[in-house]
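Complex shown without one protein chain; remaining protein chains in place.
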Amino acid sequence: MKRLLSTLALCGAFGLAAAGAQAAKLDQIKSKGFIQCGVSQGLPGFSTPDDKGNWTGIDVDFCRAVASAIFDDPTKVKFTPLSAKDRFTALQSGDIDILSRNTTWTISRDTSLGLNFAGVIYYDGQGFMIRKDKKVNSAMELSGASVCTQTGTTTEQNLADFFRANNMTYEVIAFATNDEVVKAYDAGRCDVLTTDRSGLAGERLKLTNPDDHIVLPEIISKEPLGPAVSHGDDQWFDIVKWVYFAQLNAEELGVNQKNVEEQLKSANPEVKRLLGTEGKFGEGMGLTNDWAYRIVKHVGNYGEMYDRNVGPDTPLKLARGVNALWNKGGLQYGMPIR
Amino acid sequence: MNVPAEPFAAEIVAVDDHTFVRREMQAALPPPRRQVGIIGWMRENLFSSILNTILTLVGIALVLLIVPPLVRFLVIDAVWTGDNREACLAPGTGACWPFVKAKFGQFIYGFYPIDQRWRVNVVFALGAALLAPLLVLSWPGKKLNAFLFFGVYPVIAFILLTGGNINASAFLLQRFNLIRPLTGDVTVAGLNVAFWADYILTAVGAGLGALLGNARGLARAVAATMLVLGVIILAWDIDFGLQPVETRQWGGLLVTLVIAVTGIVTSLPLGILLALGRRSKMPIVRLLSIIFIEFWRGVPLITVLFFATYMLPLFLPTGTNPDGLLRALVGVAMFTAAYLAETVRGGLQAIPKGQYEGAMAMGLTWGQMMRLIILPQALTLVIPSIVNSFISLFKDTTLVLIVSIFDFLGQLRAAFTDPNWASPVTLYTGFAFAGIVYFLFCFGMSRYSMFVERRLDTSHRH
Partner (left out) sequence: MAELAGTERGARSGTSFINDPKVRSIVLQVVALVLVVVLGWMFIGNARENLAAQKIATGFGFLDNTAGFGISQTLIPYSETSTYGRAFLVGLLNTILVAVVGIIVATIIGFLVGIGRLSKNFVVRLLSTTYVEVLRNLPPLFQILFWYLAVLSALPGPRQSISLFGEVFLSNRGIIIPRPIFGEGSGTVLLAFGAGILLTVLLSSWSNARREETGRGLPMLWIGLGLVIGLPLIVMIAAGFPLTFERPELKGFNFAGGTRVIPEFVALTLALSTYTAAFIAENVRSGIQSVSKGQTEAAYSLGLKPSLTLRLVVIPQALRVIIPPLTNQYLNLTKNSSLAVGIGYPDLVAVFAGTSLNQTGQAIEIIAITMGVYLLLSIITSTIMNAYNRRIALVER
């Protein structure tokens, strides 16, 4: 009884002191010393852990770039593997600071789910993968097929739209995680596996015999994949957005991991503004002025990030395509730093 | 009347003298061969009726259908050496054991850094060394042993597994947003001073308050509590020189055991409290206990885990983010506590009313009565059920897989997707291995609970 009372008194004393003001996201992150980054449970090229639990992939690298900008240290980031269905709840609840998990930017997610998309890391579209021995050459021949997909993705909805629009019947089997989808497809539960085409390239590597499967030519949707933060903190949103733009600008200006030290001496005003030798753009966001220099030094520019994780020299063998810079025929366009 | 007796006696003597009369009884004939030995046993047990014969034959057919292929798959046709899938691709091969060997480290430790795995081994070994004497009922020194296992071991295990230097005062400060306006720039050193100042002030304030209220005992209790708490927090601040390993890197059997053991250790006291609450005479306490117990018993563990893992921060002050594994642990502990409460309640109900009345007649307070008389008896009664709850808790740990914590089963599933080991038999090998491991744990525990049940059985059954 007495002990109980004393414990209560203690709780009360702490409780009174606990009523404090809300801190901004950036301050919270600085005081805890790392970024909590939500990634996928394993999608080669985007975010995947190796045998030792080290994460690699373009989504992972983006989180490292944000960590570099804040802490000058790309390792100050912790990864939370999330299934597609749990990702938004995790971001909304504040469990993670940034969601970098090949997530499609849509209006409902941007508005009613309370998300802010910071940019498009990878422009993608939904495709189908099927066994070669089914002898199917086009998605229009898929009527009556069983389709495996992941729950809680735009893929699930696009699929419904595509089959309805083309007056075809289908059966959808939706699993909670990527691995389950691949396993069920591999076991023959369904004829077709559908997800983003970049995802197909990654998932194909996990199959027993990757060469027995082909990706059909049709792209049935637009899937702009990018990092997202939650509503309510503009400063944090700005930082994530501009980390992405800085990486694009660095590629456009030819600043990369190898030459970034030399570029510090560059006379080009655009490079000077990017690397912080001129202007005080970093401080405007609550960072240091060499924020972009740190990003390029630790993680590299957008092109390097792309080539390292998903580019033609990786097992995924994805050409730049629409993900090339705007001045090379692509869609990637970094807003000017000035 | 005596006359006839004599010749009769004489006759007996005479008979005894005849040598052709058997001296010993003839040995009984063996029963018919159809009723003894293997044949008799079989007639009795296997073929006593037509139905029984049919059942026997079907049963034998079933055994023949299951056992030989199983043995062939697991042992005879199994592959024992190899470095990748090539070894297991030949048609007709059995279990691919090199797959288990290659993934064994992950099954046990998850992503725990390889050069730090000795810490996990020490924790395992220490746990086994402390648990074994606790389980042998006749081993002396149960009190010390229980104290070491339930009091000291968790602390050591915690320090070894996490690295121990979690800097609790800074952690608390940051969580509660204390004194932030005072120090401005947030440095750990500054926060520490502020924390301890606040801590001592709180302690002195609470103590003085109690003293002014003329409750010396209360003041002493407050001081003691604050002291112990202070020492614990201080201990957390010590750097043990171990590399910190965050819980995200834990996995495999380590996580399974951590969840199961922590779950049972924390849920048992909570369960006892709830059981007492449910049997309390105070209506509000009883109502709250009933609501709590029935709520947790009524919802699936998956939804609880989902809530604890992804939604909890929504209900806490902004920026409060307890560790992911910790959150799952709390969910599991609450869930188990509700079930244990019902088990303990059963034990409390089984204690005869005379025990309560006797204790009260002796002038014991409610606390003394429960601590000294009722609970020891009630808990002894329900030890087997507690072990059974532990078994189901052990099995339920597999559900954390659904909230992205990779326990033993989770690591197994992750290993299935490794293209290096993709072969037709990988799946079955993995399931066979995991099945054997889970079975050994659960079966061992259930046998132990039966053994304890027999040993502690004091009822006078005949």
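As written, the chain order gives the labels A and B, with residue 1 at the start of each chain.
Just so it is clear, a contact is a pair of C-beta atoms (placed from the backbone, for glycine too) under 8 Å apart; a residue touches a chain by one contact, two chains touch by 3 or more.
None of the values given here were measured: they were computed from a predicted structure.
Participant: From the touch rule at the top of the page, work out which displayed chains the omitted chain touches.
Facilitator: Counting the whole assembly, the omitted chain is in touch with A, B.
Participant: Which residue among A:Lys183, A:Arg197, A:Lys241 or A:Arg273 touches the omitted chain?
Facilitator: Of the listed residues, the one touching the omitted chain is A:Lys183.
Participant: From the list A:Asn54, A:Thr75, A:Asn137 or A:Gln157, which touches the chain that is not on show?
Facilitator: Of these options, the touching residue for the absent chain is A:Gln157.
Participant: Looking at the full complex, which residue from B:Cys88, B:Ala221, B:Leu301 or B:Leu340 touches the chain that isn't shown here?
Facilitator: If we include the chain that is not displayed, B:Leu301 is the one touching it.
Participant: Have a look at A:Leu43, A:Ala145 or A:Ile337 and name the one touching the chain we're not showing.
Facilitator: A:Ala145
Participant: If the hidden chain were put back, which of B:Leu130, B:Ile351, B:Leu364 or B:Ile402 would touch it?
Facilitator: Per the contact definition at the top, the residue touching the missing chain is B:Ile402.
Participant: Identify the residues of chain B touching the omitted chain, counting contacts across the whole complex.
Facilitator: Residues of chain B in contact with the hidden chain: 44-46, 48, 52, 55-56, 59-60, 62-63, 215, 281-285, 288, 295, 297-303, 306-307, 310-311, 314-318, 391, 394-399, 401-402, 409, 413, 424, 427-428, 431, 434-435, 438-439, 442-443, 446.
Participant: Take the complete complex as the reference. Which residues in chain A touch the chain that isn't displayed?
Facilitator: 1, 8, 22, 84-89, 92-94, 108-109, 112-114, 134, 142-146, 151-152, 156-157, 159-161, 164, 170-176, 180, 183-184, 186-189, 191, 230-232
Everything below uses one rule, namely that only the chains that are shown with their structure count from here on.
Participant: Per the contact definition, I'd like the list of chain A residues that touch chain B in the complex.
Facilitator: So the residues of chain A in touch with chain B come to 1-3, 5-7, 9-10, 13-14, 17-18, 20-23, 27-28, 30-32, 36, 41-42, 49, 51-53, 78-83, 86, 89-90, 92-95, 176, 179, 182-183, 205-208, 210.
Participant: Under the definition above, what is the set of chain B residues touching chain A in their complex?
Facilitator: 106, 110-111, 113-114, 174, 176-178, 180-181, 186, 198, 202, 205-206, 209-210, 215, 217-218, 221-222, 225-226, 229, 246, 248-249, 306, 309-314, 317-319, 321, 324, 367, 402-404, 413-414, 416-417, 419, 422-424
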